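What you see is the complex with one protein chain gone and the rest in place.
Let's turn to chain A:
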Amino acid sequence: MELIPHLFRTEYRKIIAVLCKRFGFDEIETAEDIASDTFMSATQTWGLQGIPEHPVAWLYTVAKNKARNFLHRQATFNNKVIPETALRENASTLPEYEIDLSPQNIIDSQLQMMFAICHPSIAPEAQIGLSLRILCGFGIEEIADAFLTKKETINKRLYRAKEKLREENIPIALPGMAEIDDRLAIVLATLYLLFSEGYYSISNNRTVRKELCFEAMRLCYMLVENKHTNKPPVNALLSLMCFHASRFEARLNRNGEMILYEEQDTTLWDADLISKGGYFLNQSATGTQLSRYHLEAAIAYWNTQKDDTKEKWENILQLYNQLLQIEYAPIAALNRTFALSKANGKEEAIIEAEKLNLTNNHFYYTLLGELYTGIDNTKAKQHFEKALSLAKTLTDKQTIEKKIDKI
């Protein structure tokens, strides 16, 4: 039955967001249990009686009933065991057991959950795990697979993160206008990590990797769709993701190994995603804030231009110059130096590369090898060999060996 995994993927996260929002983080496990039980019921009932006419509505009804029963039990418990509380609550509000699974409340709940999970007091690693579980409806096994780690590790990590959500009493709500930019920055950083996790993961499970990327894009698109969160950096990040995702099919071979940019079959680049990337990049070009996502999206745009023009490399170089001023990262420093060699020549790039001093990074020696190729092939070979000794994955080693053979 292919329908249930599909519905699980699309509906589980909606049910859990709405229930979590309704119950609060104190009952996050209950929300998870009810969502899981709903699918358990579907598997059993549909297996016996066939698939209902409106499977999604069926799921929502069952989830609502289970949630109502829980709220009822909880109220009874409160009435009997904690009478004062019951008296106080009954005076103002009668217990309301109705669960709102309307499209609008689903979206609102998911957005609010996004901000709650990406709260400054939750560690980034835990934010990713919680996002995958609650916002994307990933199973523990899938999360473990994406992180190449054991299920127990993920379970522990999620358990601690949920404890933290409770301890810190984090509200499930959109932040106010005054703090939205700061809070949005954390949400974007998490979505960016989520995307990168899929894009650069060393997991061999290609489907999971791709899903991670598309989930990050889906969540980012939800932010673009909401008028409070539709800000320039959000559009820039979505643009960046579209440009990168456009090369998803071209950058991996049949065995899931990396194909270098220069060797990619450009007919496999997704023209639709490239044009969407361009659209969101335009949308991001308002206001005065130039975020790292703007710069990275612009670099990604130039990378969709296959022709090796002077203009392309000069633009990429200046974008990296700016990006490194906002935030240093070794990979950005290496890419900047590669762009420098294309824009200003190899001699200058060699001098600059040797200043980077990233001596435990195999990409550093690969870059030096590339730069010396044709200028001093003996040195080039030495650098490639050093890179080979530092490279960890088989794909990286094969790539470097090919370069040595070419000299």
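Methods note: a residue touches a chain if its C-beta (ideal position, glycine included) is under 8 Å from a C-beta of that chain, and two chains touch if they have at least 3 such contacts; residues count from 1.
Heads up, the rule we're going with is that contacts and distances are computed from a predicted model.
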Name per UniProt, for the chain absent here [options: "Aspartyl/glutamyl-tRNA(Asn/Gln) amidotransferase subunit C", "Sulfite reductase (NADPH) flavoprotein alpha-component", "Iron chelate uptake ABC transporter family permease subunit" or "Transcription initiation protein"]: "Transcription initiation protein"
Of A:Asp100, A:Glu168, A:Asp270 or A:Glu352, the one touching the omitted chain in the full complex: A:Glu352
Absent-chain contact - pick from A:Leu317, A:Ile350, A:Ala380 or A:Ile400: A:Leu317
Residue ranges of chain A at the interface with the undisplayed chain: 314, 317-318, 320-322, 324-325, 328, 332-333, 336-337, 340, 344, 352, 355-357
